[in-house]
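What you see is the complex with one protein chain gone and the rest in place.
Chain lettering (A and B) follows the sequence in which the chains are written, and residue indices restart at 1 in each chain.
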Amino acid sequence: MNRLVPHPILILALVLMWLLMTRFTLGNLILGTAIALVAGWALGALEPERPRIRRFWPLIRLAGIVSLDIVRSNIAVAALIVTGGRHGQRRSGFVQIPLRLRDPVPLGLLAVIITATPGTAWLEYDGESGVLLLHVFDLVDDEAWRHLIRDRYEALLLEAFA
Amino acid sequence: MTETLITWAIAYAQFALAVAACLATVRALRGPRAQDRVLGLDTLYVTAMLLFVVTGIRVGTPFFFEAAMVIGVMGFVATVALAKFLIRGEVIE
Partner (left out) sequence: MKHLADLPLWIGVPVALLLVIGATLTLLGTLGLVRLRSFYDRLHAPTLGTSWGAAATLLASMILFSWTEVRAAVHELVLGVLVMVTTPVTLMLLGRAALHRDRAEGHKDVPPAVARERETSGTDGRAGQGASPRPALQPDSPGIFMDR
């Protein structure tokens, strides 16, 4: 917004969290507001540009898809661990995926999604070439994973962020 | 009836999480490499945090949640510092 209050929503959320976690008194309100303001300034100093969200609907859809995928892959990975990797049949491996995303914020979101889903681990992203290196726990088909990441997650993120 | 059910569920959860913490410790002690130890330590932190949450449910006081939060933050900072050390601090070449 302006120089004094760089991230109003974040600061408001922080104050609210502070009050809910302690008790509502004037002292807590002042202390919480002060801390939130300092946190806002710190974030403003770290990140000069803010993410521009163009559409919210893809993000909501993405949240639904991701929570479903996390449940599913939790079950899959747990089953693989119990059966000892389909009795020795499981093969894991690295997959390289060229990404179209370039902004740091959607890339960070993608990293959270991929790491939060059991079975895929984000290892390295090369900023120059835009190639992401993934490690997949149960690798059957490289191409399927490339399609999954690019069409299922990345497309929605591209839609959401300008 | 409901009370016994929940008491048993809490007891099981505490037992399972304690075993999980032991297993994470085994990985942290056994290695074989430094990144395995750090990974074991990170898992130990998360497991200990969940154990505190479950204990908080059992006792019914909010203090365990504060403790769990502190453990969570400490675990994060410790793991990040150790991982950064593994990337930069150690001279292998």
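Heads up, the rule we're going with is that contacts are C-beta pairs under 8 Å (C-beta built on N, C-alpha and C of every residue); 3 or more make two chains touch, one makes a residue touch a chain.
Only a predicted model underlies this, so the values are computations on that prediction, with no experimental measurement involved.
Touch with the chain that is not drawn comes from one residue among A:V38, A:I81 or A:V140, which is A:I81.
As for the chain not pictured, it touches chain B at residues 1-3, 5-10, 12-14, 16-17, 19-21, 23-24, 26-27, 33-36, 38-40, 42-43, 46-47, 49-50, 53-54, 56-62, 65-66, 68-69, 72-73, 75-76, 79-80, 83-84, 86-88, 90, 92-93.
Listed here are the chain A residues that touch the chain not shown: 17, 20-21, 70-71, 74, 77-78, 81-82, 84, 92, 94, 96, 104, 107-108, 111-112, 114-129, 131, 133, 135, 137.
In the analysis below, only the chains that are shown with their structure count from here on.
The distance from the centre of chain A to the centre of chain B, with each centre set as the mean of the Cα atoms, comes to 22 Å.
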